[in-house]
Structure formats: structure tokens, C-alpha cells
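Note that one protein chain of the assembly has been removed; the remaining protein chains are unaltered in position.
Letters A, B and C mark the chains as written, and numbering starts fresh at 1 in each.
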């Protein structure tokens, strides 16, 4: 195995940081220095500050994508019964065509599932010159005539904003014209913001504005929650729903894994919002509380322990003894298999090291699983996180800069008819005092060891340096990073959209993950990289014949 | 197309014969000269005599196989519910494993089908030295214990005869021991006779001795026939049975395509034997008549016309008006589709030429189909035919030579209880006078044009010469000949066991055959054999740029 | 059903494209640029473009794809992307130190109207571009043509690197078009066997089918060198393989440097390879070695051996124009029947050429440029086929319609082999036939009733 051969290396984090910055032009180095943090024990206050959610330096080979990717790809992509229509040249729609492994089971009442369709207005130069509104309207009509969907979502790509197509008016007009189809649009041009993150925000706003609260059907279940920021990659959501169902908790709306129109539309009827991916969805959580009075808590179903903890939090919130007992029973029933799997791989995984550079929350969540396997996270960071994802929400509000300024903040207030506080202030306080924190997220940093290196918006160059210096046993990032890392003889696991496998959430997911990581860090292939004549090139004087 | 380019060649048959013999050593040439016949118009009597069923010259690359192949491979191979056990080294059994395309539908009452199994005693040197009888007995026991078949047939390969294993006694002993399993053996060592033909004869004898007449069940259908010498290659037998059934004729026993134990055992109950492949099965036909009084006629279901003719012969034999009408109705119903297919290909096939060197009857039968397509047979011959297959049964009996002498002729006489003439001598005579010939086969020669070349036991060398001289559009032989012919740019069709496709018998078979031959002689590939630089090698002074 | 909403009835669509058979220009430009040795492709637009192109190429090749981006923000979109590009060039040369940067534009920068040549010039003047380093650019507006157009535009930009030549160097330029790394390798092998000294560009062999050895280098050994590209003007001629992919570059060399050219079909299948080989030996004034005739003969041999399985089988094809033209001709030459042929790339010439190639096919033939897979699927529903050939997205149609699928074209995201085993040339033809056969015969084996289950094909 590669690990067997591996020489142990001792690097001082300070030297590592210096090494990472050494080659940069001065200006770049100064900027990056603020985004590379050597984690300190939290007692010495003030905890060190990291710069995040800022522009990537042009020319840097970044891991980041664009606003369109965050809006269409991440948030709206996983919905099954809404027709997603991309207004722009063909590329943006093509690249987002089934390329994320968010699974859908066509659970809409008519079994609609448009996930396999890639729809675009395929803008041509004439549209750029004369405007594309007519073509957009025609495309919406054609989509309606072919599919008769409940809703059509329109997404703007870069040129649309520049040429001034008013997609919202087109959407509004078509909605009225069609009558039985909700048409709405997203101004998620790729150049907005500094990463996918802006796209999440834009998606949050429009979904909240055009979908939430639009359902007539009344949800009557006893323990109703929304699951926010879960995208059913590799079937994570299926596993979570399995567990919730087993506990008697009704997840009436997932934002947005395997979601349906009706789920979004009913979200306002939940009694609790549970936030998985804090970065991509906390806006909706806040708005749901402000407008409808639904409190939210941060939960995490990545990791068996974390899953148990999250279930207990939900039960505690509802405070129903039967539910609390049910949850304990489920945990007691599920954990043994998890432990068997964990103990099987543990001897082969413990002591191994990992680096994680993904998402706005995943780089944090997955450390739970690695801890369970006895693997240490040497370095981590987000691709599109904000300061609060690192340092915790106490740093909010963050100061607005020239990029974030352009991302619309919609103003929401309590709904005159529908606002209904789920708990009295007293109840809330009691729960808080019992350790159930609302609207709280402590961020990544506190959970990482002293001296580990936290890096925001890591890039190709720094990733290579890090791996060469620290020689981790595993590196977690995205598809673009996969093979440059593996060329170095270090296995890479994709943790945005898993390269393969899953689910990794919940109890069964934990088992899958243990086995997948065991496979990766113990694969024979890393021991095959050298040919015999490379290992000892000198020619033995005479060949040893029989 | 190759044919397009083909220069027309005019060869005098006499020169062709000379050319074929030229290269041979004198002794060989003398022998081969007697097996190469220039066909003469039948008026000049005596019709010329051909030497057939004689030894192949050692060293000649012959198309022929061995006695084992004729017995196990051809005759017994197609039976579905009899376990065929080969006593000998592994090879003989391995090579006969599913390599002929005789299809079986597992029609035995318990749905047995052993066709996919290859069973052998896998003789080792110790068996050769100390004898293999014990091992054979043990193998029979193991086969019985595993499969509990109705019957087990044992086949001897070369060494068995030499080392003197008495397989018949072993079979007899085991039959008695097992009680409910008929065990019998075939002394079909490969060195016997001069070709597969000896194997057919040996198989005929043993099947007649050990199987025919052994059935208790009484066949009560009205018009019962045996179909002799049909092996269901590519499903030919399925198509023939479809037609017979449609006509109301019951084929109670096929020898031996898709046959079952019970069919063989009931053959004595038929009222007419219809002989397809005269060469391989006429022995059984004769014995059925001698012992049970069942007359036999030669029929042929290869070719739509021949099929109609054969059906009419059968109907005429039974002399039942209803049957006669039914047969006419069936012909009237089937022929239109055949005609449509024939007229579709005709413009593309007529005038094309073919050579056929297969079997003991097929080289004759398939000329029917080629005639229907307007294709002329330039040359033909048998691989293992006898003089009567060429010249007709009037040449019988043939003088016995040192090779045929060793093939047992079993003596059969009328069965005291079961002999029952199906027709009175008067009826027979009346039918004869009406042109229904019994025990008659005119052979290949009369059906071939004047000046065509008839060659017995054609070999690799002569085949290549013939093709080069006469440049036929199609050559029909077996798998061993296929690619040497095709290398010459002439398509080859396998007509022993079809290389692919079928059925080619009956009405639907004719349609298949028309289309297959159309494909072969008109394939674009024969026009692709030359590269441009081979067609004009000289370099044009300057390349023509745009 | 995976594509459960696709109706059999075909309705006219004027504005909506569904399940495209093309993507946008920049990815083609990026792929082409990777065929220059020591080149870092650069996407002048938003981060997303670059991310998407890298991801798609990575999934297709299972190899690292390095490319930089101008990371446009709202600001740059308003004030223009010059500042970003200048900084990008500086950052790239400082941090990654490539030989050359190949910039392509995007719908964004094209809509804004950034002047690439001027910015590249400015960068040089400002010393942003170090001595001896090169920056080239190609306009690749996503709202014109397709990924094929973008490829062609970048190849043209490479041809544009050619320098005036006093005298010919006896070499022949070969522009292979959008084929796989192994195909480019195969073209070089064939040329070497014929004894013609060539410059192949682009050449992604060695770049996108690299080894795993424990080392990572952003700029592997492969690729056409800058020096070779500069020398293209001295060639005695250019063979451009594929009208859509390669003709523009060839014609530029003709006009600019009087290097005569000939546009041939891509060498897929027997006849197209024949024409390529024959052209090469004629241009080079050499003769075709026995080994090549031998390889050719092997291909003809397999066609004849397996002809009964190809004969009159109906095929639906989707892909890019140059590839489709050659493949359709190949299928027709082995008596298969391509009856539905779609490309997403525009071009009436395409439809004309296909109609010509398929004129003797005994069934009605549907062909469309600027079509999409939604239409192809509808065609198939109306007139079923025996085989489907196209990129990985075809697997959804194949599963719904229960069709054998030969993966062919771009992108192939779910199988391996395309980066290692050529489909051009005669050996490539053998591989194509092997794949077609294994799909058809697997199906025969699957569907055969037991009595017709065959041991020998």
C-alpha cells in the first residue's frame, strides 16, 4: 500500500502556510493569507477571523462554479415535477443535465419526473441582438403544450441580464396566459456574486416568494418538519426519510432533494425547520420563521452519532414522550449494525488522515464520519462558505461588499393570516436552556483540532502543495480535483455530488461510507504505481536463469 | 460488386478436369479421374459411372469426417432425451458438443433435453493399457444417478475397438442392472469405413435393433408417416412439421431431428416412411419395410416446389380425397408469400452461378432452391455419397469392397407379429403406375445439366482450382471450406449445418433461403477488396489540392 | 420509463430545445487547446463556464483537466473584462508557468464585446506576458454554432500561429478534428508507416490519456509544440479531416501562407480511411506499406465474416457532423441501414451529404441538423431501430426503448476505453465492428428462445 511506504512528515503549520503563499504575486499572497487560517484552540479569544465569500483571483484555477450552478444546479435541479427551462445559449443547460447525482423517485401525484429532461431556449446570435423574450415566451408555451406541468421555472444565464430580457415579466405574463401553470423566473446569471452561494440565495428568495404557502392541501400529521438543505445525493434523502418515518416524524418538505411542487408549497405548515446545509438554505429557514413563525434548528444526518443526536433534538423540540421513546428505540435498533461495520473497518482506517474541501457545510459534516473511523482531518475548508459557516452565526450580520450587495435581500414580515408561533417565548426559552439551540450554528472551526489548517476557496495549486507536504491518506473535494490528486497517489473522494455510491447519510449511509473509505485508503492500486525497473533501475550483471 | 468486375470465362469441361488432375502424382490422378465426371445428357446410355464411397488419399486435404461423426454427430446427436455418452479420450465428445445446429425443443414428456451436455469417459492412458470397461460401466452408473434418463447411448471412439473394450456387453449388463433405462452401444470407431457414411449405417442398425418397436403407446392418428433423414438443422424440421400438421399428416417419428426416445420406439406404427436424406437413412427405410411392411418413398422438402410435390406424393399415397384437398389448400395458401419473396430477389439472383459440395443428398436437394432463383449449378458432388446417390438406385446392389465389408449388414426379416403390409400388392402397383415410385431415388446426375461437372469427395486443392477457373457467384460446402473460398472473393454458404440462419426447408424456409442467398451474392463487401492504391498504384504527379 | 413524458407524436418546436445533441463553443475550444504542448486553456467569462467544461471533460477522460477563468463578477460584466484578463494572465504565468495560454471567449465576454486581440497585445506591452511565452485567443460565442464550432475556432487560432516561411520544410499538416487522444496517436502511427513527416494539430495524445505513476504534472509530455505550430506555414500541404472541425484552419493556412489544403472526411471506417491513406501517400509521394494493406484486409475480412449480422440492420445515430458523415458511410458500406441521423450542430450541408450517402438505403431516412435527442427519440418511437449509436445520454433512450447502444462520440461518461482504443483507421474500424457485433449478438443471445440459442456466430 502507498501508506505503508509513506514516510511520516512533520511540518509546522506556519511553514505550510508560508509554502502555500510563496509563489504568488504579492497582491495575491496578501489576499490568500487572510483565507488560510491555522486553527487555534477556541479558548484564546478572540477566535481568529477568516476571510470568505470573496472573489476568486482571476487566473487562479478555482474549484468554484457560478451563481447559475448554485441556483439551477443545486437548489432547483433536484425537484422532480417542475419543468426547469434555461434561458440562454445551450451550454449552461447541457452541463447541468443529470450531472449531479440527486435522485428522484417521481413522487408527484401524477408521477411526473422531468429530471431526465434538459430544456433550453438555445439562444442564437439573433436573440442576443434583438432580445430573447419572444423566444422565451414561445419556449414556455411549447413546454406547456408538451408536458402540462404544474410549474415552469425559468433560469437566466449570463447574456440574459446583459441584453436586458425581462424574464420575470415574461414569466408573469405566461403564468396568467396558461392559467393552470405556475411560471416564475430566477435572475441567476453566472457572473453574479463570487460563487454558487449567490445562486443559493437567489433560489431561496424565489422559491419562498413563488411557491411556499401556495398549497391548498392541509397537512395533518402530528410531528411535521421541513428538512432544509438536503439534496438526496446518492439517495441520502431516501435514507433520512426512512429513519424519520420509522420515528414517526413527518418530513413534509425537503429543500430540495427529490422535492415536488406540493412540498415547497406546503412548507409553511411544518412546525419545525431542520437545517442540514446551513450555507445553501438558511435564508429560507429565517424567512419561514419570520413569516410563518416556524422555528429552526441546525441538524446533521451525516454520521451515525450525528444522526442520533439530530433525531433526539427533533424529539426534544416536540417534547412528546412517545416520540422521544420511539426515537430512542429506533436508535437502539439501528446502531448495532452500524457498530459492527465500524469495528470491522476501524483497524484499517484508524490513524489515517484526510483533507476535506467541499461545500458550505459538508467539509464540516463529514468529519463526524471520519472521526467515527478514527481518521484525522488535517485540513479543511469550504468552496463557497461564508464566515458564519466557519466561525459560527455569532459573527452575523456580515458586512456587505460590492459583490454581495447585488444579491437581492427580500424583505419578509409576519403573515397577517398565516403567522403562528409554534411555541410560546417561554417554551422556547425553556428549550434553549435545555440546550436546544435555535437559529444556531457554531461553524467548522470549533470542531477542528488545534493546529489544523483551514482554507477558504482552496485552489488547484494549493491543493497539490498541501498533498505533497502533508501526504494525507485521503482527499475529499469535487470532480475537477479528483484526478490531479489521484495522480499523486492519493485517493480522492467526491463529496459534493458523490463520484459513486451512497447514501452516506443516516445509519445505513454511515455503513456505506465506512466501507467506501476502507476501500479507498486500502486499495491495492496505490501500491502498483512503480514498475520493477523503476524501483531498481540498475541492471543486475547477469540474469538469473533457472 | 465482385460479380460486376468478373470477366466471363469459357472453359471446356474436359480441360477443367485435366487441370484438376494435372498436379497429382500419377496414381492419385488415376484414382481421382474416376471420381470426376462430366455430366452427359441421359439419352446416351449407358449413363457414365462415377466412383464414390472410396478411400480418400492420405495427405489430401479432404472435406470428410469420420464414422463417429456420422453416427454420434449426425444421427444420434439431434435426439433430445437420450443421454449420449462417448467412450474414449475427451476430444471426440468435445468436438461434437453443440457444434451442429440441430435444434431441439425438449418435447419429451418430462421435458428432458440433454443436447447441451457433453459426456465422456475421458479415457486416460491407464484405461488404454488396462482397458476401459470398468470406467465405462461406472460412467453409465454416474450418468444414470444424475439424470435418470430413459436411455443411454454409448459411442466408441478409435482406441476402444483397438484395445478390445466390449461396449455392447457393458451396455447390456448396465441395462439389466438399471432396469428402467435402455442402454445400448455403437461401435462407430473413427477409422471404420471411408467417411461419415459408415457411421450413418451403424447408427441405423443399432437404432433399428434397440429402439424401433419398443414403445407400448399406440399411435391412433389417421395419416401417420415417419420422416427419415431430417435433422432439424436451423429448425428445418420445425417448419416441415408445421406444414405436415397443417395438412393433417402426423409425423410420428423423425430420424432424427428433434427426436425423442418414444418417436424412434413408435416408428413401426407409421403407414409410410418418407425419406429426405437418402444417403444417411435408407437402411432404416428398407428395414422398416422388411420387418413391419411400411413402404417408403423419396421426398424432398428443400424448395417450395419440391415441398408441394412431396406433400402431393404423401396425399396420393394415402389416397384420401379430404387429405388431397387439404394438401392443395395448404399449398395454395402458402405459395403466394413464397412467390412474392422469390420475385423480389429474382432480378438480383437470376443468371448467377453456384457450386455445391455437401452431404449425401443436400448437393442434390438445394439445386431445387437455386433453380427457383434462376441460379445455375455449375458443379456439384457429395462428400460421403455412394454411387446410388449420383446415378440412382438402379445401380444397386453395389459391389462390396474391403472398407464397406467391415460395416455390419444386419439381417432383418418380417416380424411374425408386427409385420403388416400397408397396401396390397395391387394397390402398390396401381400407385406405381400412377407415378408414385416406391423405394426409388434417381440420384443427382439426371437433374444436372449436360456438361456440368460432378465431383465426388472434392478436396481443398480441387475446390480452389474450380473456383479460380469457373468463378462462381456462390460456393456451398462446410465450415472447413468456408474461408479459403471466401478469401478468393466468392461468398460461401454452409449447407451441411448451416453457418447461420434457417430454416430453409418448406415454404417459409424457401423465403429465408432466397433472402439469404440474395444477401450473399449481392453483399457490398466483395466490392471492397481492393484499396485505391492497389487499383491504381502509380502516383499522380501532383496531388490535387482544393 | 426514464423519459416518460416524450410523446410519440412529433410536434413542431420553434423555440424549445429538449435534450440537446450539442453543447456550446467554449468546451470545444478548451479541448482543442489541451492539444498544444504546455498550454493552459483560459476561459474568459464567469467561473461557471470553466467549471462546467472542466467537469465534463474530466468525466469523459477520467483525467485532470486544468484550465483557468477570468472569474467575471457583476462589476466586470458592466465595465468589461479587460482588468480580469490582464490579472489572469499575470497570475497564470506566475503560478502555473505554461508555455502558452489559449484564451477562448464566452457568451458573456462576447456580449460585452471584450476585444481579445487588443487585451492580449496590452498584456504583452505591460510585461504581463513574459518573454518567450505566448498568449493566443479564439472568439467562441456560445450562441453561435456548437462545441464543434468552438473546436474549429481554436484550431484556427493555432493555425494562425504559423509564421511566414522562406522555404517549404517537406512536412504535411494534418488536422485530425475532434477525435480522441488515441485516434490522434493512430493517425501519427499511420503517417509514420507511410513515411510522411507530419505536423498533427491539435494533438491531445499523451495529454488526456496519461499514466498513474505517483507524479502529477499540469503539462504532460504530449501535445503539438509551439515550435511545430509556428512551422505549419512551411508545410507542403494540409490535410484537414472534417469540414466542420478542421477546414477553417486549413484554409487559413492556405490564404495566409499559401499552404494548399484538401478537406477529407474523418477516417472512420473503410472508405474514409482509404481516402485518407491514399491522399497521404500521394501527397508524400511515398507508397503504402504492406502492413497497412494488411490491416485494411483484416477489416474487410471481418466485414465479410460477420456480414449476416450487419445486413439490413436499422441504426439510429446522433453525434457531430464530421463523425456522423464518416460513420454513416461506414455503416452503409457494410450493408447496415442508418435511418435516423441527428446532429445538434447547424449546417444544411450536413443533411445534403447524409442524404447522398444514404440514397440507396432501402428504408426512408430521417436526417436533421440542429436537431435534438428528443426528436431522435420520437423518430425511434415511430420507426424502431436495431441499434443506437451516440454519446452516453443515449442510454436513457436505449433503456426506455430496450435498444442495444454503442457508445460513440462525446461525451462518454459511463464506460471506459474510448481514450485508449482508436476508432479511426482500419484498426479503429475493427473496433467499431467488434462493438456493434457485441451489442447485436448480446441481444440475440438474450432474446433467443432456448431451441434457437446459438453456440457459434
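Note that in this section a contact is a pair of C-beta atoms (placed from the backbone, for glycine too) under 8 Å apart; a residue touches a chain by one contact, two chains touch by 3 or more.
Quick caveat: nothing in here was measured; it's all calculated off a predicted structure.
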item: Visible chains that the absent chain touches, using the contact criterion stated earlier; value: A, B, C
item: Hidden-chain contact residue, picked from the options B:166, B:221 or B:464; value: B:464
item: Touch with the omitted chain, as defined above, among C:7, C:130, C:170 or C:211; value: C:211
item: Contacting the left-out chain in the complete assembly, out of C:112, C:207 or C:306; value: C:306
item: Residues belonging to subunit B that touch the chain removed from view; value: 2, 23-25, 28, 55-69, 85, 88-99, 106, 111-114, 116-125, 127-128, 135-136, 138-139, 141-143, 145-147, 157-159, 161-163, 189-195, 402-403, 406, 460-461, 464, 478-480, 482-489, 525, 529-530
item: For subunit A, residues in touch with the removed chain; value: 98-99, 101, 103-106, 235, 258, 483, 486, 491, 499-501, 516, 519, 523-526, 528-529, 531-534, 537, 539-540, 543-546
item: Positions on subunit C where the hidden chain makes contact; value: 1-2, 59, 62, 206, 209-213, 293-298, 300-306, 392-393, 395-396, 399, 413-417, 420-421, 427, 430-431, 433-434, 437-438, 441-442, 445, 450, 453-457
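As a convention for this text, only the chains that are shown with their structure count from here on.
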item: Pairwise touch network: line, ring, star, complete, or other; value: line
item: Most distant chain from subunit C, judged by the mean position of its C-alpha atoms; value: B
item: Geometric centre distance via CA averages, subunit C-subunit B, whole Å; value: 54
